[in-house]
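One structure is given here, and the rest of the page talks about it.
The complex appears here without one of its protein chains, the remainder shown in place.
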Amino acid sequence: MTPDQRRIDQLDATWHDAPGLWGFLTTVDHKRIAARYIVTALLLMFLAGMLALDMRWQLSVPENTRMSPQLFNESFSLHGSTMLFLVSVPVMEAMAIWLVPLMLGTRNLAFPRLGAFSFWLYLGGVLTLWIAHALDITPDLGWFEYPPLSGPSYSPGHRADIWAQMITFTEVAALAASVNVAATILKMRPPGMTLARMPVFLWAMLVSSIMTILSMPAIMLVTSMLIADRMVSTHFFAPASGGDVLLFQHLFWFFGHPEVYIIFIPATGFVSSIVETFSRRPLFGHSVLVLAIMAIGSLAFGLWVHHMFAVGLPRLGNDFYTAASMAIAVPAGLQIFCWIATMWSGRPWLATPMLWMLGFVSTFVIGGLSGVMTASAALDLQLTDTYFIVAHLHYVLVGGAMFPLFGAFCYWYPKATGRLMSEAWGKLAFVLIVGGFNLGFFPMHFLGLMGMPRRVYTYPEGMGWDLLNQVATAGSAITVMGGLVFVANALVSYWRGRPSGPNPWHGSTLEWAVPAPTPSWNFAYTPVVSSLTPMWDEGPLKVVDGIAIERREVLVTTVTDAAPIYRQKSAGPSIWPLVSALAVTAMFLGSIFTPWAIPIGAVPIGAALTGWFWPERGRAKTGPFAVRA
Amino acid sequence: MNSRSMALLGMVLLAGCSGVQSPLVPSGDQAGALHNLFWLMVVVCGGIYLLVIAGLAWGLMRVRRQSATTSDHTASDKRLDKGVWVAAAVIVAGLTVLIVGSFLADRALFATRGQSAMMVRVTGYQWWWRIEYRDPAGNRWIETANELHLPAGRTTRVQLGSADVIHSFWVPNVAGKLDLIPGRRNQLDLTPRREGWFRGQCAEFCGTQHAHMAFDVKVESPATFDAWLAGQGRNATTPAASERGQGVFAQNCAACHGIRGTLAYGRAGPDLTHIASRRSIAAGTLPMSRGGLQGWIAQPQALKPGTAMPTIPLSAADANAVAQYLAGLK
Partner (left out) sequence: MARVATVLLFVACLCGCSNEARYVGPTMPQTPPAGDGDPRIASYQSNLYQVSQGGRYFAWYGCSGCHADDVAGVRNLPDSLWRHGGGFAQVYGSIADRHGALSFGKRIPVEQLWQLTAYVRDLPHHTPEKRRRLEVDQKAEAVGPAWTGPQ
């Protein structure tokens, strides 16, 4: 049904944001929030990439004195912390925040203000870490700061506390975003989208959100324990008083390993969507893909000890984790099979998003297989903490998450902006990035096998590592150039790209039904779905009407069958998420310096939350609290 | 890849293959077991990668007879369903081979050989190694620092401990690494076979100078080793010409460094009793020489910025004297 102008005007009036700065601060539009997340994350990716280039330049020559060890240690700590906590996880959440309501045919997330709150808190984490860097208080002990090195004796000052609190910021933000996404996917699907008819992308976002919720407590606990050790002299990680240094490692990696799958699983969602569209057939092996995602999500919680194989834990236990770590290659491998099978039995169209999928398969599988090698507890004793691991982790994170992300960026860019990115520049960026990445990081496998440990600011002459380090630097530089081409393409296309229309790629899922750029209200009517690929069904999209358009309302449906059950008021623009985030920021920052910040800081937070949850219902007309006439 | 780049790649790889700090040049039982496992992994994983790329290429490049529409997929999907089982079987088979191989290698690494093992105690410090050998004759530990000697063909059991933060002991040519964790005693067996010099390095980030926390490893015949250890067990002797140097040392250095046979018994820094017999200074930072010793003492912060050794201001004569004294401590 094509909406008439009156309907469109009414929807605009209901769902628009206030103009100017106030609108910017109070918006709960999931698309605007996601855009902010993505822009911030890409900017941080650039900054962290610059740090990486700096380090690579330092390592091109043996016994280089250009960077002091302190600066180098700060650089790799900042690079790792930024990429893992401030870029990878948030950008995947942001893609979910943006795409999940669109793929579900609904107008906003389940908890609109919580979405805004999660962004402001994430921004607080970003500023905590990077303003600290600007003020030269950069954390300098790596992205997982093991005690006792990060304990009170060997890390004086507040650097480690800043790192730990940055994590608290980003993890609370991630928790907020995950709860939001999971609730939306489970309860706000369009009528007819039973769980069996839910696209793989939504399964991926659902599973990764649940993984976030289950793994986050471990890291919040362990960073709080570290701050407690440093600030109020608890003894959690002090062996001489009965504490245990390994407790930190277990708790950290219990979160840390699921985290990398929290980054990878949304990427599998991107790949599934893009491969389906560009193979021009419905995905092969939908059930296999969904079960594989669930298997990866659950297995990921049973692997963490593979980060601790050199610690000296009992051998039989280590062998169990070897088997589990290798076993996770089975669902991952089956996913690769299903995607290749889809291409094989479809009609592949090698536009830029699809090229990124080819880059993903050819790069990620190398990372996955080097992961199988390091999964062996025995062989890991030679490979861990060397450049082999640096190569492995970059292959899986860049190949397995960033390449799908770049493809997804090109794929959904027309939906966000209404314009197409240039194919020619896109292909150039692809070649530079994928080629440069492989040139830069494949030699690192050999460097590790030649004995070069990681996190070293320099290395001696005569070890034979010089040439490979220089090749790695050259490759990294090429990758960064490709990244700049990519960003330039995105920026220039924003103003001068070819108009795309709503569905330039002939995609199959619901987000391609809305106009591009998408209006604030997303869908004029609630779509009804009867297959996995609603946009490829015969005839126009079926819709249902009934939720109000004079006020903000969304449709809530049942979990398995997506039968409509009630209409839910959807929160409108509000300043309270920003105010609450400021209050929480104040408390988190204060608790870097004094434990009193927690009780004192709870007061403004309570006030802000009171404002947030202040009821908007009318007063009662009967009973003891009735409004007196 | 053309032949020129293959040759270049080969040269690059071979450069590392003569490595003194390389898992790919196994010179001990443990490293040998891991080396075999490594190549098994390369074969299996390489094979799987080639299958994936071949599948991808085939999927993209196969000739399609007619334009596929939605309804045409039932037939090919049936074949692909069988393909899922085949793919699963191949992956499971490959992983089973690797898991069993890994398990067996693990057993080999930690098989009990310690009945007549030479006991060595290694303690990690920021950023050096205290290495003590159990004297087979007497009831004492012979202390040295930053250089490990091992008898070829025999098992040495290294006990690993740390005095401050987490470090990791790694001699890739001989065995895998094991962490030195405060509050924990780890144990690593080393059974080197080939004689020669190797290099070990700390493999767990331990602070500012983690990059310069290495140690030399000498594998020698058991007879040579026994003679060396006996020499290390003797106290230092001070020739008369070095008395001024010994005096300067006692005044400025003895608070942290020890020299057995003198009144210097500092424990915060490496033992210097036989320092001139070692191959390098400051945990592998610079090669041993009299000039190197003098340069290290004059400006440790320039050579290893952030090191715990302070810059001791000495007059030129004192500096000469103490360097001469230390260079005589063989």
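Couple of notes before you dig in:
For reference, chains read A and B in written order, and residue numbers begin at 1 within each chain.
Going forward, contacts are C-beta pairs under 8 Å (C-beta built on N, C-alpha and C of every residue); 3 or more make two chains touch, one makes a residue touch a chain.
Owing to the predicted nature of the structure, the values given are computational and were not obtained by experimental measurement.
Contacts of the undrawn chain with the visible chains, over the full complex, involve A, B.
Note that of A:31, A:113, A:158 or A:257, the residue touching the chain absent from this view is A:158.
Touching the missing chain, out of B:39, B:58, B:197 or B:265, is residue B:265. Residues of chain B in touch with the missing chain: 121, 123, 125, 130, 161-164, 182-183, 208, 251-252, 255-256, 265-268, 299, 301-302, 305-306, 308, 310-313. Residues touching the missing chain, restricted to chain A, are 68-70, 120, 123-124, 127-128, 131-132, 135-137, 148, 151-154, 156-159, 229, 232-235, 238-241, 578, 581-582, 585-586, 589-590, 593 (touch as defined at the top).
FYI, only the chains that are shown with their structure count from here on.
We define each chain's centre as the mean of its Cα atoms; on that basis chain A and chain B are separated by 36 Å. Partner chain B is touched in their complex by these residues of chain A: 68-70, 73, 141-142, 146, 148-149, 153-154, 239-240, 243-246, 280-282, 284-285, 288, 310-312, 315, 318-319, 322-323, 326-327, 329-330, 333-334, 336-338, 340-341, 343-348, 350, 358, 361-362, 365-366, 369-370, 372-373, 375-386, 443, 446, 449-451, 453-460, 463-465, 467-468, 536.
Across the complex, chain B meets chain A through its residues 12-13, 15-16, 18-19, 21-24, 31, 33-34, 37-38, 41-42, 45-46, 48-49, 52-53, 55-56, 58-60, 62, 64, 67-68, 70, 73, 76-77, 80, 83-84, 87-88, 91-92, 95, 98-99, 101-103, 105-106, 109-110, 126, 160, 164-166, 168, 170, 172, 175-179, 181-184, 186-187, 199, 201-211, 214, 284, 305-306.
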